[in-house]
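Excluded from the complex is one protein chain; the other protein chains are retained at their positions.
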Amino acid sequence: MSNIPENLKYTKTHEWIDVQDDYTGICGITDHAQEMLTDIVFVELPEVGIEVKSGEQVAVVESVKAVSDVYAPVSGRIVEVNKTLEDSPDLLNSDPYGKGWIFKIDIKDKHELDELMDAAQYAEHVASGE
Amino acid sequence: MSFLPNSDEDIRSMCNEIGVNSVEDLFVDIPSTVKNPDIQLPSPLSEQEAMHSLLRIANTNKRVCSLVGGGIYHHYVPAVVDHLSSRSEFYTAYTPYQPEVSQGTLAAIFEFQTYMCRLTGMDIANASMYDGATALAEAVLMAVRTTRKNNVLCSAAIHPHYRQVLATYAWASDISLQIVPYKNGATDYTELSHIINDTVACVVVQSPNFFGVIEDIEKVAHIAHEHKALCIATFTEAMSLGLLKSPGECGADIACGEGQSFGNYPANGGPLLGILACKKEFMRTIPGRLIGKTVDEDGRECYVMTLQTREQHIRRERATSNICTNEGLCALRATIYLGLVGNRLVELARTNHMAASYCLEQLVNLGYERVFDAPFFNEFVIKINNAKNVQNKLMDNGFALGIPLETYYPELSDCLLVTATECTTKDDIDTLVKLLQTI
Partner (left out) sequence: MVSTMQTIFSLHKQGRNKYTVPQFGAESYDPIPQHLCRGELNLADVSEVDVVRHYRKLSSLNFGVDNGMYPLGSCTMKYNPKINDAVASLPQFTQQHPATIEELSQGSLHIMYSLQEMLCAITGMKQFTLMPAAGAHGELTSVMIIKKYFETKGEKRNIILIPDSAHGTNPASVAMCGFTVKEIPSNSDGDVDIDALRAAMDDNVAAMMLTCPNTLGLFDRNIMTIADILHSNGALFYCDGANLNAIVGKVRPADLGFDIMHVNLHKTFSTPHGGGGPGSGPIGVVEKLTPFMPVPVIAKKDNQFYLDYERPQSIGRVHSYYGNFLVMLRAYTYIVMLGASGLKQVAEHAVVNANYLRVKLQKHFNLPYTRICMHEFVINDEGMPGGITTNEIAKRLLDYGFHAPTVYFPLIVHGAMMIEPTETEHRDTLDAFVDTMIAIKNEANTNPEVLKAAPHTTPVRKVDALLAARKPVLKWEE
C-alpha cells in the first residue's frame, strides 16, 4: 500500500497539494503515481509566473516507456519550481512528498480546495483502481 | 518462383490441427462477395527469367558522363561499403527493439550520431531521417514547437525541392512560410533583416546553396538570434562538411540535410539519408530515433534506443513526429564510408572543389558567363545560350551537363547548375570542352 500523508489534499489524477498559511500550495505527484510510473527519468517543469487553471496540464513526468501529465490541483500562478528535479528526477521516486515536490502555486481561489480529496478519500480512490 | 517452404502435405495437416477443412475456412471473416478477386498480373517467373527481364529493362537506362548534382551527387563508393552493408545480419534485422541481439545496429548508429555531430558541429544527431528535404521539414516543425512561434522564413536559394517539401509540411501544420529573396546567388541578408521580426520561429538557409554558393550562415544566425528565432542550416552536399566551416561553428541551432554523398548511390534519388542534428538544449524536441550508451547487467558498455518518450509509439498524437522507420542501412553505409575515408575527407572535399574550379575555368574560357561571382564548393551556375539545345546535343555524345535553373527560377533562363566531383576527371572536362567547341 502506498504512502498517503494525512495533512495533504489530493486530486483524482494523483497530484497532492500542501497548503501553507499564506495560501501558497506546494504540489507534486503521489507515492501511488510514482509507483505506477516506475523509474522517473525526466520532469518537464512549468515556467515560473504563468497563470494556470485547476485541472490544466502544468508539468510532464516521464519514465523510460511512459509519459504522464501533471495537472494543477487548483487555479493560480506558478511561483516556484523545483529545479533540482532537472538533474535528479529520481527524487520523485524516492521522496515524492518531500524533495520530490514539483511546483509552488499562489492559490487564486481557496474555495477550490474544498473540491479536493482528503487522505481517506484518496485512499479509497486508489483502492477503487481508477 | 515461390519462397514458401511448407509442402502441400504440411498445409493439409496443419489445417487439420487448426480444426478447419481447408485454407479457405481461415478466411471466413472476409466478405465472400469480394473474396478471391481476379487479379491481373504478369505470369510468375523463375529467378533466371526475372533476372533476364530486369537486365533487359536495366539496359534501357543510359550511362553518360554526368556533371549533374543539385542535391544528389556522383561520388565513388568504395567496395568495402557494399561488402559490409551486404551482411545480412545488418540488413535483415529491424529496428533494434531487443538491444541484447541488436548491438551491431545500435553501435553503428551510435557511431553515425557521433560522426554527424562532429561534421555539423552540433551536440546531438538522430539516427537519420528519410532524406534531406523531410529532415528540413522536421527541423522546422521542431523550431516551431520549441519557440512556440508560427512564422518561418526560408531563403529562396535553398534546393527548390526542399522548399516545396517544406511548403507541403507547413501547409499541413498551418505554419506560415515566407521566402527571403536571393541576391548575387546568396540569400539577401539585408532583405532578411528587414523582413524578420519577433514572431519568426526560424530562418532557413542552405550552404552551399542551390546555386553552389557558400552562404554566410554566421550572418543569418546573428540576424535570427536578434529576434529570438532559431537558425536552421541545411545542406544537400554532405561532402562540403569536410572542408567548410560547420553549421555549429557558424552559430546555427539546427543542422539538417542530405547524407547520400557518404557511401550511398544516386540510384535515381533513393534511398537517401536525412541528417538531423541540433544543440543539446533541443534534445527532447528532436524527432526520430536516438541511440544512447549504457551498460548491461555485467557492466559492459553497450547501446540502446533512448529518450523514446518523444516518439509516436509512446506519445502518439503528442509525439515529436510520426517517424518510426528511418534510413538505417543508408546510415550504416555512411558510417562505414566515413570510417574508411576518415580525416582524408578534407582532401577528398578539396579534390571536389578543384574539379569544379577547373570545370568553371574551362567553361568561362569558352566564353560562357559565370552567373554568380561568389565562393563555391563543387557546383556553380553558368549561362549558355540555347542551353537546352546544347544539353541535348551533349547528351547524344555521352555527357549530361548540369540542371536547367529556369524551371525553378524563371529569371535564370539558359542558366545551368553544373557539378563536378572526385569522379569527374580532367580528361572528362577536356573532352567536354572539345565537344562544346564543335556545338
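Each chain gets a letter, A and B, in the order it is written, and its residues are counted from 1.
The criterion applied here is as follows: a contact is a pair of C-beta atoms (placed from the backbone, for glycine too) under 8 Å apart; a residue touches a chain by one contact, two chains touch by 3 or more.
Computed from a predicted model, the values in this text were never measured in an experiment.
Interface note for the absent chain: among B:Asn21, B:Ser86, B:Asn197 or B:Asn389, the touching residue is B:Ser86.
Touch with the hidden chain on the side of chain A covers residues 39, 41-42, 62, 64-65, 89-90.
The definition used in the following text is that only the chains that are shown with their structure count from here on.
Chain B meets chain A in the complex at residues 284, 308-309, 314-315, 318. Of all the residues in chain A, the ones that touch chain B in their complex are 42, 44, 62-67.
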